[in-house]
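Removed: one protein chain of the complex. Kept in place: all other protein chains.
Up next, chain A:
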Amino acid sequence: MSDHRARSRRVLVAALRRRPRALVAFGLWSALGAVPVLVFGRSVAGATDAFLAHRAGPALAWLGVLAGAAVVGAVGAARAYGPLAAVVEPFRDALVRHVVRGAVHESVRTERADDGAVARLTQQVEIVRDTFAGLLNIVQGFVFTLAGALVGLLTLMPVTLLLVVPPVVAGLGLFLGLVGRSIRRQRELILAEERIAESATALAGGLRDIAACGAEDAVAASAGRLIDAQAAAARSMARLAAGRTVALAVGGRLPLLLVLGAAPWLVRHGATPGVVLGSLTYVLQGLSPALATIIRGVGGSGLRLAVTLDRVMSAAGTPPAPYPARSGGSELALRRVTFAYGPEAEPVVDALSLRVPDGDHLAIVGPSGIGKSTLSRLAVGLLTPAHGSVTLGGVPAAEADPSVRALIPQEAYVFGGTLRENLSYLRPGASDHALDRAVAAVGAGPLAERLGGLDGTVDPAALSAGERQLVALARAYVSPARLVILDEATCHLDAAAEERAERAFAARPGALMVIAHRMTSARRARRILVLDGTRAWLGAHEDLLEDCPLYRELHGHWTTEGRAPAVR
């Protein structure tokens, strides 16, 4: 937890340091923006005294100075946005990169889509961008407005600073004392909101099941607890906000009362009506707004920045350092491999040994959930076994050059882009001829034609599950991989299309490993691996019919139900 908070701070500091010149320019233009504050009280003082003395010329001159200062201030305020953008926009870019890279790597590591990533990208990063810019503006506004007012007071009547500075310092101190607690409360509030959103999502997706189980009261009660917890956190934030107004009263309003109270004494010591009015103007138009800006601003956007940046930074970790991909042959070898998903879990794969030489055609069959997909992930090094070794061409599978093998999972990956981009994904720069051949081989010809050829645009959402699988198959076919693993990669195709695709891969140079969805896939293979959780059998179809009761059972169901095809 504190780790990513430290990282948040580092990221903020880095964002400021990365553009020192922009930051200096921002400061200079902002300082110019505060010129009206600096001049305001002085001009009011000069003009008032001149008006009282019936000298219209100097009075109007003082007001002219104020008008000029307003123009200068406006120019400064406008020009400050340029350097502000030069600091904020690269920071936003860095955050977007961080979120995207983190989410992609995380999903690759866990093989599960990170549901929060899009919200982080579209909402949280934007909140950080807006609040970061807001905070920079708040800080500059506070610093230069306060400085302008104090310098103005100094030129008007230095002794007033003694009345003004102590309460300002006290007010700021009070405020800073509340900041730490405010950040904690804000974080609790955001977490409470996220928990409500999670529970609402589960509830919305499970209404039928809740009704069927009669669990309405139980679900309402557990959702209700989260709702009440959020309300309690929000009330506690409201109390802190009320507390901050005390700091504002001390820092922003007490100076005014002190100057007013001391006014008779100031007048006795030579203050003109103009000087009294000017001093009050500095407090009213400079000091109080400056305090209000920083206290309300930091209490609002500052807290949101601190907490949201933490969320952005915590959710996406840094990617692991890439290992040097080593290339060897393509022979897959598993030696007494054992793998379990957790320390308490029973092993999914237990002391399994297997060799898949170049040119082999192996099918893996077994009941669903028995670990077939786990095996395919072990084979390509996405999972590391607890015991035993998995090697590809003699190199540990996790370190092997990824282009040596291709794994096509059940859920085909197709992205928005041209068909060419999608097909050459595993072999960048593949020739049109090679792509066309792959399309024809796996039976994706009609689909490619409908999409408008290789230059046609692919909209993933507009394709059926089967069409997406065809794209993924053609992509694997054209890849340089010597070992192709189809993990139920044809489950959305009909039996005839599946056969065509599988035969194309069988005829392709290299080895083919098929995790079978239908038993017919197994019949086509040279060798079949049967998994049933505790044991494994390996052999040709005829041998297995004789030796393996499970295989007989699997095969039997298929054939007896052959007249009523259980294939879905």
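Everything that follows uses one rule, which is that a contact is a pair of C-beta atoms (placed from the backbone, for glycine too) under 8 Å apart; a residue touches a chain by one contact, two chains touch by 3 or more; residues count from 1.
In this text, contacts and distances are computed from a predicted model.
*Asks:* When one chain of this assembly is omitted, its UniProt record names it as which of these: "ABC transporter ATP-binding protein", "3-isopropylmalate dehydratase large subunit", "Heme exporter protein B" or "ANTAR domain-containing protein"?
*Replies:* "ABC transporter ATP-binding protein"
*Asks:* One chain isn't shown here. Among A:A6, A:L154 or A:A231, which residue touches it?
*Replies:* Once the missing chain is taken into account, the touching residue is A:A231.
*Asks:* Tell me which of A:A147, A:I183 or A:L260 is the one touching the absent chain.
*Replies:* Of all options in A:A147, A:I183 or A:L260, contact with the hidden chain holds for A:L260.
*Asks:* From the list A:I408, A:L470 or A:L493, pick the residue that touches the absent chain.
*Replies:* A:I408
*Asks:* Which of A:A85, A:V395 or A:A440 touches the chain that is not shown?
*Replies:* Hidden-chain contact among the options goes to A:A85.
*Asks:* Which candidate, A:A15, A:M157 or A:L248, sits in contact with the chain we can't see?
*Replies:* Looking across A:A15, A:M157 or A:L248, the contact with the absent chain belongs to A:L248.
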